[in-house]
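Structure incoming, see below.
Heads up, this is only part of the complex; the chains shown haven't been moved.
By written order: A and B. Residues from 1 in each chain.
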Amino acid sequence: MAEMTYLQAISDGLRTEMRRDDRVFVIGEDVGVYGGAFKVTLGFQEEFGPWRVIDAPLAETAIMGGATGAAIMGMRPVAEMQFADFVSCAWDHLVTVAAKQHWRVGIPVPIVLRLPSGGGFSGGPFHSQNPESSFAHIPGLKCVCPATPEDAKGLLISAIEDPNPVLFFEHKHLYRRIKTEVPEERYTTPIGKARTHREGRDISVITWGAMVYTAEEAAQQLENDGVSVEIIDLRTIMPWDKAAVLESARKTSKVLVLHEDTHTGGFGAEIAATIAEEAFEDLDGPVRRVTAPDTPVPFSPPLEKAYIPQVEDVVKGLRELAEY
Amino acid sequence: MAIAREAEPVGSLSEVREAGLDRVDLFDIYRNMLITRGVEERGHILYRQGKIPGSFYTGRGNEAAAVGVATAMESQDVGTPLHRDMGVHITRGVEPWKIFAQYMGRADGPTHGRDGNVHMADIHLGLIAMVSHLPAMLPVAVGCALAFRIREERRVAVGWFGEGASARGDTHESMTFAGTRKLPVVFICDNNQWAYSTPTHLEYATEHVADRAQAYGFEGVVIDGTDVLAVYREAKRAVEKARSGGGPTLLECLTLRMEGHAVHDDAFYVPKVMFERWAENDPIERYRTWLRENAEMTDEEEDEISTGVKKLLHDALTRAEESPMPETSTLLEGVYATPEELDTPHHM
């Protein structure tokens, strides 16, 4: 084991795979000499050379289409968007080509797309978004949203191994803030399996990414009120671990779904709708959603704080549910 | 003002021999062009018989361009042909009965009824299936070339696009990336002068699409797309240049789309004289005449080829019609690939 930040764990997972499998290569803007905007690939070009750590032109469709073509030819590309927000420029490629190629003609497209996402540092409307819900709706794509360094490494390796397009949402606000023990050796964390972040009896919180930590703080406050909160860290939202969520919902009978993306049509709606349908008879209260409001992400700190779900917001939601 | 090089027509047999084609090759090209047209003609009949669901698209007039380019590719090369490029599939060896099955949405088509028309391809023959969105396969072709470059393989990727689709951003990003990295890719513009009902001057403001190649740091060549041997010669040059590290080339094959955009379109917006003029340049007839005049193709040889093609297509139709409709129980399968699939020779 070694202490690693969330960011270091991602680098470590990527480096591990690149050393193990020379089909793995990295492509993106400024990933080479510069090591990427967040320095995830710092030193990679020295180690692996310019044709395995490729500085791409400012052209997201060329990057993703290039990754797909290379993948079909047997490579294992790991593409980086400089910020998750810019994946909008490769939307067509991902939903039209990459997502549908296997179902249509049986060709696997084993690509990984690393997406530095999320807010919390005044990145403004175009450097803070959480676009996972948009992609989770597209059959053929997988979406991974790790919250811990250990999961980040293990899920990245799983994503590279996976024979499908995997969007790997890494939360920028966790990059350097979260540091824990991470196994030094290679390991995989299964895509599609949730993790019980905290066991509880009275209310379940279903969440992922940076919101796991917000939920944790809220749960601690509720503990003081004598309310025991369970936190399910989904880890991957497509496929999502319906079984684990329903199990927790049936156990506690009350559920709060929490995410940093906006409310309407966010992936929380899918989770809430599914729980409300499939655990209908087990619920002692309505499934609540705590999310960002339906606006772009604001830049100025007080606005951003009002936008991103805060511990108080979750506490409030949990108290309401507890009293229901 | 044209910037691209304008390719000369091919004249003599000796010239063709130099370009690497023997008499058998020349006849194969002829056969492939006949099959290509035959498949699409029979498609029209199937459509009128109500056996093809949805719409129906063909590439009449583009047989020489498609077959010419595909003939210049080696077996280890790969490509992303489009809806006018049936000749590429035929030349690479796809069996016509599977195409008919695809047209009719049957279980034995390459997509098992999941997709229609020429939205198919056999990866084992080095072809990657197109999507409707044009020209979304160009970046994929460039990605194939990227893999070859990374692995230092002597392989080439060929990406097709229409002159209409040249207006889309994907064309630009593909050529920019390929040009800056000198990737082993050849871009083929099927310029059939119409994008649905839109004429070329509303799609690009140069004389030729190939004039744009210079903007990406490589050569552009305009070719008479009804001259299969000229297409072959230029494609061969471009493919071998790419193979030997010389980077991309943009080849523009000029033809006329000899039918409507799809079967429902009577192409009223295309001036009649345009059809008449280009009908005189029918690529198959032009090549047949050339073979008679330059390669001494005899009546018997010609007859053997065309009889063979007719039989092939007849048998193909019969076989395709025997293919069942897909089972609805299969609908949900294969949205995601399984790890085992990566171990198959799909991935080359």
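In the analysis below, a residue touches a chain if its C-beta (ideal position, glycine included) is under 8 Å from a C-beta of that chain, and two chains touch if they have at least 3 such contacts.
Note that the coordinates shown come from a computational prediction; the quantities given were computed from them, not determined experimentally.
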Requested in this report: Note down how many copies of every displayed chain the full complex holds, formula style.
Outcome: A x2, B x2
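Heads up, the rule we're going with is that only the chains that are shown with their structure count from here on.
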Query raised in the report: Hey, which residues of subunit B end up touching subunit A in the complex?
Result: 78, 110-111, 114-115, 119-121, 123, 128-129, 131-133, 136-151, 157, 169-170, 173-174, 176-177, 180, 334-339, 341-342, 346-348
Report task. Provide the residue numbers of subunit A that touch subunit B in the complex, in ascending order. Result -> 25, 51-52, 54, 56-57, 59, 61-62, 64-75, 77, 92-93, 96-97, 100-110, 139-140, 142, 161-164
